[in-house]
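These notes concern the structure reproduced below.
Right, chain A next:
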Amino acid sequence: MVSLNFYLVLSAILFAIGTIGVLTRRNAIVIFMCVELMLNAVNLTFIAFSKYLGNLDGQIFVFFVMTVAAAEAAVGLALMIAYFKNRESIDVEDMNLMKW
Partner candidate 1 sequence: MLDNVWLIPLFPLIGFLINGLFGKKIKNEAVIGGIGTLMIFLSFLVSCGILMQLVGMPPEQRVFEKVMFPWIHAGSFKADMAFLVDPLSAVMLMVVTGVGSLIHLYSIGYMHGEEGFYRFFAYLNLFCMSMLLLVLGANMLVMFIGWEGVGLCSYLLIGYYFEKKSAGDAAKKAFVMNRVGDFGFLLGLFVLFWWFGSNHNIWTINFVEIKAASHLLPYGGVVTLATLCFFVGATGKSAQIPLFTWLPDAMEGPTPVSALIHAATMVTAGVYMIARMSFVFIKAPETMMVVAVVGALTAIFAATIGTAQNDIKRVLAYSTVSQLGFMFLAMGVGAFGAGIFHLMTHAFFKACLFLGSGSVIHAMHHALHKGHLHDDAQDMRNMGGLRKALPITFITFLVSTIAIAGIPGFSGFFSKDEILWQAFANPYHGSLNILLWGIGCIAACFTAFYMFRLVFMTFFGECRINPKVKEYLHESPLVITIPLMVLGFLAFVGGFIGMPKLLGMLPNYFEHWLDPVFELANEYGKQYAHSGAHHSHALEFGLMAFSVVVALIGISIAYTMYMANKSLPEKFTSAFPGLYKVVYNKWYVDEIYDFLFVNPCKSFGNLLWKGFDVVIVDGVVNGTAKLVMAFSAGLKGLQSGYVHNYAMGMAIGVVTIIAVYVFR
Partner candidate 2 sequence: MNEVILSLMTFLPLLGVFILLFIPSNNHGLLRGFTLLVTVLTFLVSIPLVTGFVTNADYQFLLNIPWIKAGPFKMNYNVGIDGISLWLVMLTTFIMPIAILSTWKAVDQRVKGYMACLLLLEVGMLGAFVSLDLFLFYIFWEVMLIPMYFIIGIWGGKNRIYAAVKFFIYTMVGSLLMLVAIIALYFKGMSAGVTDFSILNFFGLNLDPVTQTWMFLAFALAFAIKVPMFPLHTWLPDAHTEAPTAGSVILAAVLLKMGTYGYVRFAMPLFPNALERFTPLIATLAVVGIIYASLVAMVQEDVKKLVAYSSVAHLGFVMIGLFSLNQMGVQGGMLQMLNHGVSTGALFLIVGFIYERRHTRLITDFGGLSKQMPIFATIFMIVTFSSIGLPGTNGFVGEFLVLLGGFESKLRWYTVVASSGVILSAVYMLWMFQRVMFGKLDNPKNQNLKDLDAREIAIMLPLIFMIFFMGLYPKPFIDKMAPAIDKVIQQSRIRPAVAATIPVQPSMQMAPQSVKPAGNPAVPEGHPAVPAGKPAGHP
C-alpha cells in the first residue's frame, strides 16, 4: 500500500505548480485552469485522508468542491466571454479598472 505521504507530497507539488501558474500567466482562461488544478490538488488530499482515516466525509467534501467548481466554471467562463466581448481580450493585465 502506498504511504499517505506520497499522496500528500504529490498534492503539494500539484498545488504549488497551480499557484505558480496563477501567478505567472496572463491569459485569464489559463489562470482559471490553474485554479482548477489547485482545487484538484486539494481534492486529492481529501480523498487520501478519507481513505487513511476510514471516513467518507472527506469524499463528500470533494463532491461539494466539484459542484462548486462546476458552478464556478459556468459563471467564470460566462464572465470571460462577456469581458472578451467588451474588451477583445482576456489578458489580465488589461483588467485594471478595479483601481482604488
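Convention: a contact is a pair of C-beta atoms (placed from the backbone, for glycine too) under 8 Å apart; a residue touches a chain by one contact, two chains touch by 3 or more; residues count from 1.
How were these candidates chosen? In short, all candidates are chains of the complex that A comes from, given by their letters.
Keep in mind the model is a prediction, meaning the values are calculated, not measured.
Within this complex, chain A is touched by candidate 1 out of 1 or 2.
The touching residues of chain A, counted against candidate 1 in their complex, run 19, 22-23, 92-93, 95-100.
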